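Handing you a structure now.
A single protein chain has been omitted; all remaining protein chains appear in their positions.
Chain nomenclature is as follows: A and B, assigned in order of appearance, with residue numbering initiated at 1 for each chain independently.
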Amino acid sequence: MTDHRERSRWNPKEMWRAIDRAGMKGVTIAIIIFIAVAFLGPLVWTDSPTQVNLEDAVKAPSLAHPFGTDEYGRDVLARFLGGAKLSLIVGVCSVLAAALIGMVIGSIIGLVGGFTDGVIGRMLDGILAFPALIMGMALALAIGPGALAAGLAVAITGIPWYARVVRSEVLSLREREFIDAERALGASRRHIIIRHLIPAVTGGVAVQASLGVAYAVLAIAALGFIGLGVQPPTPEWGAMITEGRTYLTSGQWWMSIIPGFGILALVTISILFGEALRDHLDPHGKLHF
Amino acid sequence: MASFIFKRVLATVAVLFFASVIAFLLLRISPGDPARQVLGPQASAQAVEKLRDQMGVNDPLPKQYVDYMGDILQGDLGISWRTRIPVKDELTTRIPATLELGLYAIALSIILAIPLGVLAAGSRRWIDRSSRVFAVVGLGTPPFWLGLVLILVFFTWLAIAPPPFGRLSEGYLPPPHVTGLYTVDALLAGQINTFFNALAHLALPAITLGLPLAAYLSRIMRRSTADVFRLDFIRTARAKGASERRVMFRHAMPNAMLPVLTLSALYFGELLAGSLLVEAVFGWPGVGGYVSESVLAQDYAPVQGAILLGALTYCLLNLGADLLYGVVDPRIRTSKS
Partner (left out) sequence: MTATTLMNPEPSSAPQALEAPEPANLLTVEGLRVSFPGEEGMVDAVRGVDFSVDAGEIVAVVGESGSGKTVSALSLLGLLPKQAKVEMDRGIIAGEDLTKARESALRAIRGRKVGVIFQDPLSSLNPVQRVGHQIAEAVTVQNGLRRSQARDRAVELLEQVGIPDPERRYRAYPHEFSGGMRQRAMIAMALVSEPSLLIADEPTTALDVTVQAQILDLIRRLQQELNMGVLLITHDLGVVAGTADRVVVMRRGEVVERGSTADILERPREQYTKDLLAAVPRLDEESHQTIRESDGGEILKVSDLRVDFGKVRRFRPEKSNLISAVNGVDLELGKSRTLGLVGESGCGKTTLGRAIIQLTRPTDGQVEIGGASLSGLSDKALRPLRTEFQIVFQDPQASLNPRFTVERILAEPLDMHDLVPGGPAEKRARIVELLELVGLGREHLKRRPHELSGGQRQRIGIARALAVEPELIVLDEAVSALDVSVQAEVLLLLQRLQEELGVAYLFIAHDLAVVRQISDEVAVMYLGRIVETGPVDKVYRAPSHPYTAALLSAVPVLSTERRRERIVLKGDPPSPGNIPPGCPFQNRCWLREKLGNPEICTTTRPDLTPAIDDMARSSACHFSGDVTASLPPESVPTADSSGATS
């Protein structure tokens, strides 16, 4: 039996062609490069991100230190690479957690509807009143600043967004005739959810999650910037910007400015990926996610 | 219409309740002892315990919540142990500074975003491309970092911006208080120099705060306009012989603004968070600066007060957007469900 379609699923060449057709080649390459830099970078550039060397403090970029050194003489490139890895891991993990929980809540309230939908919906709206930065501050006070508080803040504030996307998709799917056809055939509710609803909402959730990573990276860096994020000496982009800030007015710009480009790059890539995915999944702009 | 308003208000009350519970819980589950903070490390354990009773910290959580909300409804947001100034007073003096910054940022972003979004939805590809680059970079730039870059370029290198501290340069007195917005008050008092100085101080922070908002607005404006232009009634308007300008302003824009309205209200929380960062960067004496200083000093009352205030404003704004949506769109206000 000729079964092109199912065999092709595991064929990297075919996958690449599919990515190309979807117009996502550029952004996929960018993601691969970024991940490579974050995870393989520290293996190539082996300077320690935390080794204090006061003799080398505040040195402008040079061959030995392409991104210069900071006030404790630590290599900015090494810290930059460390920050990349940290942003990526904390950002992606917290978004995954939020997406998973949001998906469950969203599909439940979308299916059950009625009073439950109303109450849980208002609760989620209540969470929406708190931006991740504010939530992060409060959590930092409550459980102590660090990667956990930052990630938790991003995850909690993210849940309503995913729940909303999933809820509205479930609501529109519920009206679709193929779901009625399934019911007429005698499908159980569980069968409909697992076989039909969940695969149908993953696209929207993936788009939202990709934009969510962008938002998470910004929020985590902002927390670091006001001193309530990941604590020193762990390299973190937001904290690095604060640390270098005092030197900025005297023209020693690299400590603050360089990590900012890292944030900009990661956030931009996430947004572009999310938008490309959305354009591919929803070319006619019917959904507002 | 009446039942539509009633339902929206009811929903907002519910949201506010949940928001206040969240704000309350967040700061009550923290490990620090507020009584110890007030009295300092030297105070005796008995004195601390007595104060804890007075402050109600030993009460069960629901009672604490009710007491706290009761105080708030009477306008009492507590006292900052750090400055010993009532939070309410501090907020009242600082709100105009934040408001002024926010208003300029919003004005700037609307001026930038609406034409950009509408143009991008048009047929010319290069405009769409460049507006997209602007939007993605605008959304991707961390505002605190952007502030620093602007300071580096315009203050350190070019030296055309005033020093990044405060709302006025040294030697300028605040204009007589009317609205609390220095630019407005200065104009009202006829102090042109003060006006320009205040404006110069506003420029960089307002750009920093307004840029991500402009990027966001332009994107949703573009998508919304493009969506509307695909609809059949646009074709009807053209078939009537209406000019493109008429099609745009009479038919496309009112419909395209509807989603923009609600989505903008949703962004308000981000604007608050942004102002917190921007005020920290530019030493702006607003609410954001107050909150970030208080947070670092573990001074709970101001943080809680400001968070509640933010959540309240957010909820009311979204209620306003919903009601406005109902005014503009007759389908919403007459639908029974």
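Quick note on the criterion: a contact is a pair of C-beta atoms (placed from the backbone, for glycine too) under 8 Å apart; a residue touches a chain by one contact, two chains touch by 3 or more.
Computed from a predicted structure; not experimentally measured.
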Original post:
Which of these touches the unseen chain: A:I19, A:V104, A:L148 or A:A187?
Top reply: A:A187
**OP:** Using the touch rule from the top, list residues of chain A that touch the missing partner.
**Re:** 3-5, 176-178, 180-188, 191, 195-196, 199-200
Subject >> Residue numbers in chain B that touch the chain omitted from display >> reply: 123, 231-233, 235-243, 246, 250-251, 254-255, 258, 328-331, 334, 336
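The rule we apply is simple: only the chains that are shown with their structure count from here on.
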**OP:** Could you grab the centroid distance between chain A and chain B? Build each centroid from C-alpha atoms only and quote it in angstrom.
**Re:** 23
Subject >> Touching residues on chain A, where the partner in the complex is chain B >> reply: 118-119, 122-123, 125-135, 137-143, 214, 218, 221-222, 225-228, 238, 241, 245, 248-251, 253, 256-257, 259-260, 263-265, 267-268, 271-272, 275, 284-285, 288
Original post:
chain A touches which residues of chain B in the complex?
Top reply: 11, 14-19, 21-23, 26-27, 29-32, 136-137, 139-146, 148-149, 151-152, 155-157, 223, 226-227, 230, 259, 263, 266, 269-270, 272-273, 276-277, 280, 291-292, 295-296, 298, 300, 303, 307, 310-311, 314-315, 318
